[in-house]
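For this depiction, one protein chain was excluded, whereas all remaining protein chains were kept in their positions.
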Amino acid sequence: MFGVLFEQAADGQRYIDWLLSGLGWTLALAFFGWWIAFGIGIVVGVGRTVQNRFFALPARLYVEIFRNIPVLVQMFLWYFVFPEVVPSAIGDAIKQIPPPWASFFPALLCLGLYTASRIAEQVRAGIEALPKGQLEAANALGLSGYLTYRHVIVPQALRLIVPSLTSEVMGIYKNTSVALTIGLMELTAQARQISEATFQTFTAFGAATIVYLCLALIAYQAMALIDRAVRIPGSAPATLPADQDLSGEVQQGALPGAMEAAK
Amino acid sequence: MNALDFSIVAQSWPYLWSGLLFSLSLTAAAFAIGMILGTCLALAQHFEIPLVAQIIRGYVAIIRSIPLILVLFWFFFLVPIVLGHLSGNGRPIPIGATYTAFITFGLFEAAYYSEIIRVGLRAVNKGQFEACQALALSTYDTYRHIVLPQVLRVASPIILSQTIILFQDTSLVYVLSLTDLLGAASKLAQLNGRLVEMYLVIAVAYLVISSAASQCVATLRKRYAAAAAR
Partner (left out) sequence: MPQATVSNATRPAEIVVVENVMKRFGAFTALNDVTLKVDRGEKIVLCGPSGSGKSTLIRCINHIEKHDAGRIIVDGVELTNRIADINSVRCEVGMVFQSFNLFPHLTVAENCMLAPIKVRGISQSEARDRALDLLRKVRIQDQADKYPAQLSGGQQQRVAIARALCMQPKIMLFDEPTSALDPEMVKEVLETMVELAKEGMTMVCVTHEMGFAREVADRVVFMDRGNIIEEAEPETFFRDPRTERAKAFLNQIIH
C-alpha cells in the first residue's frame, strides 16, 4: 500500500523524502516553539498570580488576546500584517527573508506565543492549587517575592501541571499544520502534495496519520517519563483540584487509547 | 503601506457578517452533532460493549492525535466515497465543501466531547448507582435521569471551553476555501488589497466573541464552585 512512497517524484526525490522533509519542519516548529512557549508561559503564568497590578494586568491581557484569537488568524497576523505595521525599514527587511524561512519564523512566533498563553493558564492553575501555607512559610523565612517564586512556588507548580502540559505538547505539534496556510511545507502540506501528485490520497494521508500518531505516542511517553522523574519521593502523584483535574484527565485520556489502537 | 483605512471594512460589512453567521452555524451544528454522538460514544465505552468500545477508543485516539487540518482533508476525501458505498452504486457522491465541513466538525468534536463525558461518567459517585438500584430504577432511567444530568452539570464548564475552542477552530475551513468569517475576510482582502485592515478587524471580532464567551464560562465555573462549597 505504501509502495508509491518510494517512487520517484517529478523533482527527482522520492515521495518519502517529501514526507520526511515535512516531518523535519513539523518537528523544528514544535520543538523550538515549545521552548518559546514554555519560557513565556511561566513568566506570564506567574504574572497572573501576583498582587502587583503592574505585572498582573499585562499578563492577563496577554492571555486574553493570545488565547482568544484562532491560531490561523494569528498566523495571518504575523505573516501578512506584522511586516506592514512595523516601521517600513523593518518591514522591508522581513520581506527580504528567503522562502522557507519567511514562513517558518512567523509560524514559530505564532505557535510559540499562542501556546504560551495556554501554558500560562496551566501554570496559574498549578500555582493556585498549592497550599497557602507554602507561601506563608516562605514569607516567614524572610524569602523575597522573587525567591519565593523561584525556589518554592514555581518548582512545585510545574510538577503539578506535568500531566496537563502533555496536552499542550500535543497541541503544539498538531497546530504546526496550520503553518501550511502561509506556505510552509510541513507534514500535512507534504501529504496533500503527494496525494495531488500521485492520486494515492489514502496512502498519502495514511502515512501522515501514522507519523502523527507516532509523534503523539512519543510525546506522551516522554511526558510520562518526565512526570516520573520529577515526582517527589514519598508523595502521591500530583493532582490538581476537581475541575482542573477533570480536564487534565480528559486531555491525558487520549493516549492510553492511542496505545491500544496501535497494538 | 498607506495609512490604515477601515472604511473598506464598513463597505464590505454584509459579506463579513454572512461569513460570521456561517462560522456560528458551523459551531452550533458541530456542537449539536458532537454532543449527541459524543454522549453515545462515551456510553458505549462506559458499558464496555465488546469490539464497539475498542473501535471507538481507537477512533477517538486517532482523531485527537492528528491535526484538525489533516482530519478535514481526510473527510473531504472520504465522505463522498463512503456516501457512494452507502448509496449502493459505489461511485463517489460529491456533496460539496459546506456539507463536508458540517459532517467533519460534528464527527471531530464528537471525539472530544465523548472524552469529556467519559471521564465525567467515571467521576460519578458510586453511591448514586447504589441508590438507583435500591430504588429499582432501570438502567435507562438511571442514566437518563440521574447519571447523565450530573455528568453534564459537572462537565459543563469544560464542555463550554471546548466549544469556544471549536468556534476558533472553525476558521480552519479556510483550507477548504469556504466563506466563514476568516474566509470572507481573506477573499475581500484579495479583491481590494486591504489585508491589514481585514485581518485586524476579524482578529478583533474573534477576540471579542471568544473573550465574552470565556467570561461566561468563568462566571459559571465560579457559581458552581460556590454551590459546591456550600
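Think of it as A and B in the order they're written, each chain with its own count starting at 1.
Simple rule for what comes next: a contact is a pair of C-beta atoms (placed from the backbone, for glycine too) under 8 Å apart; a residue touches a chain by one contact, two chains touch by 3 or more.
All values reported here derive from a predicted model rather than from experimental measurement.
*Asks:* As a test of the contact rule: which chains in view would the missing one touch?
*Replies:* The chain that is not shown is in contact with A.
*Asks:* With the missing chain put back, one of A:20, A:143 or A:214 would touch it. Which one?
*Replies:* Checking the options A:20, A:143 or A:214, the one contacting the hidden chain is A:143.
*Asks:* Considering the whole complex, not just the chains shown, which residues of chain A touch the missing one?
*Replies:* Residues 131, 133-134, 136-144, 147, 151-152, 155-156, 159, 232-235 of chain A touch the chain absent from view.
FYI, only the chains that are shown with their structure count from here on.
*Asks:* Roughly how far is chain A from chain B, centre to centre by C-alpha average, rounded to an integer in Å?
*Replies:* 21
*Asks:* Using the touch rule from the top, collect the residues of chain B that touch chain A in their complex.
*Replies:* Result: residues 1, 54, 57-58, 60-62, 64-70, 73-74, 77, 115-116, 118-120, 123, 154-155, 157-158, 161, 164, 168-169, 171-172, 174-175, 182, 186, 195-196, 199-200, 202-203, 206-207, 210-211, 214, 221, 224-225, 228 of chain B touch chain A.
*Asks:* Sort out for me which residues of chain A touch chain B in the complex.
*Replies:* Of all residues in chain A, those touching chain B are 64-65, 67-74, 76-77, 80-81, 84-85, 88, 91, 170, 174-178, 180-181, 188, 191-192, 195, 201-202, 205, 208-209, 212-213, 215-216, 242-243, 246-247, 249-250, 253-255, 257-258, 260-261.
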